[in-house]
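Below is one structure, written out as structure tokens; the observations come after it.
The complex appears here minus one protein chain, its other protein chains still in place.
Up next, chain A:
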Amino acid sequence: MADRFAPPAFPRRAAKPDGIPFTGPAAAAQQEQQQQQNASFNALSRYVADGNGGADPADRSIGPIGYQSKVHVIDKYKVIGFISSGTYGRVYKASGRQGQVGEFAIKKFKPDKEGEQVTYTGISQSAVREMALCSELNHINVIKLIEIILEDKCIFMVFEYAEHDLLQIIHHHTQQPRHPIPPTTIKSIMFQLLNGCQYLHTNWVLHRDLKPANIMVTSAGEVKIGDLGLARLFQKPLHSLYGGDKVVVTIWYRAPELLLGSRHYTPAIDMWAVGCIFAELLSLRPIFKGEEAKMDSKKTVPFQRNQMQKIVDIMGMPTKDRWPLLTSMIEYSALSTLQPPLNAPHHGHHGHHYQPQRQNSGGSHLEKWYYSTINQHPTGSSASGATSLHSLGAEGYKLLAGLLEYDPDQRLTAADALKHPFFSTGDKVSSNCFEGLKMEYPHRRVSQDDNDIRTSSLPGTKRSGLPDDSLRPGKRVKEG
């Protein structure tokens, strides 16, 4: 739209004038001066036509120049390797070239393509949200945005780098011999995670996609909530929150009110996900591992029967007693088509063989699930150095049950959960979740296959042939 940069004749990265021997500071100064002269000369020459005041058509030599970033990713960051990719684009690990401290994760949103041509088609709403929210957020337990660079039709969001994430940590413990995550680590992770949630929620931000893969952990043991791609503000939205994105939260972590078709949901959906993550830290598997029913061709959202069944299997049927607004849920009628929970889970606790009072208690098997999980691992086998989860005790169960409460109004809030006795009794909570550990978790895998942050999503395109170069208008001031 605008001729934004004074010297339009310069390529993106100012060309160094050739022919000046580079011998020392004096030469450097001279070179710089020369560059400045070039720049001002160019800038000046563009308005000569105006200055002459002659025929207006002379002005035509000034064409609009396309958008160019003031900051260039490759000037500022050195890509160490490729971390991961998703529907949004790719994430790279990088270090600073200009003396920036630490390492960085650069999230690159891929540009839209029309055929071979990369074009500007408008930034996706989720990218806009993430850019906007991350620019405002500032908390120890939320991943920190360093800067955003808009260049070559791509968005580069530069974040602080985190060596681990919860998915990785959980995975590590499933490796043979399967061994539980130390209870102090779990406690610290949960506290930090809730702390980050509380910050988000008091700032009216719903994350809407909390899951182990999105919870980062730095090598200093700090937990950082990441990936705010689905997050949004919920303070007096203009439209119901349902309007924008019909489906949120990865299915295993999706709260029952969402599964039952709730339109106006609340921070409680994040708290359900936190409960699921807590359970997963304990058992090393997703607690409600359902199968997602895909949207049909009419784009109507199907009832997630399988997922709801998995929840019912452990939590029992939701009842009106425990969840007064249950009957007003859109998918309420679908509940009756689910199987009542099996009486006893596969492990532990013999006894009650006929249907217990499901109507009153909700028939929850969560307590059994919890105790059989924390007692599952051999306490005595010191050979592996594995610690027992037994120390998490009854308060651990109460916290879990408070987070996995069916009724969103009764579910623990982040602030409530932080005050829970679970954190004030037993082992002290550390702000470093790795404190006292003798081992180190494996580092994030960084692949070297794709190190070119600029061209990677444009296979087969040489840098010189980047479409934006060809798009740049040929109308330029003639040299001299």
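In the analysis below, contacts are C-beta pairs under 8 Å (C-beta built on N, C-alpha and C of every residue); 3 or more make two chains touch, one makes a residue touch a chain; residues count from 1.
Throughout what follows, contacts and distances are computed from a predicted model.
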Omitted chain per UniProt, picking from "AP complex subunit sigma", "Eukaryotic translation initiation factor 3 subunit K", "RNA polymerase II holoenzyme cyclin-like subunit" or "GH11981", is "RNA polymerase II holoenzyme cyclin-like subunit"
Write down which of A:L233, A:A401 or A:V429 is the residue touching the left-out chain. A:L233
Who touches the missing chain here, A:V79, A:A105 or A:L137? A:L137
Which of A:N203, A:Q309 or A:S391 touches the missing chain? It is A:N203
Would you indicate which residue among A:T119, A:T327 or A:S424 is in contact with the undisplayed chain? A:T119
Considering the entire assembly, which residues of chain A contact the chain that has been omitted? 1-4, 6, 43, 47, 50-51, 56, 59-60, 62-64, 66-67, 69-70, 119-123, 125, 128-129, 131-133, 135-138, 148, 150, 153, 202-205, 232-233, 235-239, 243-244
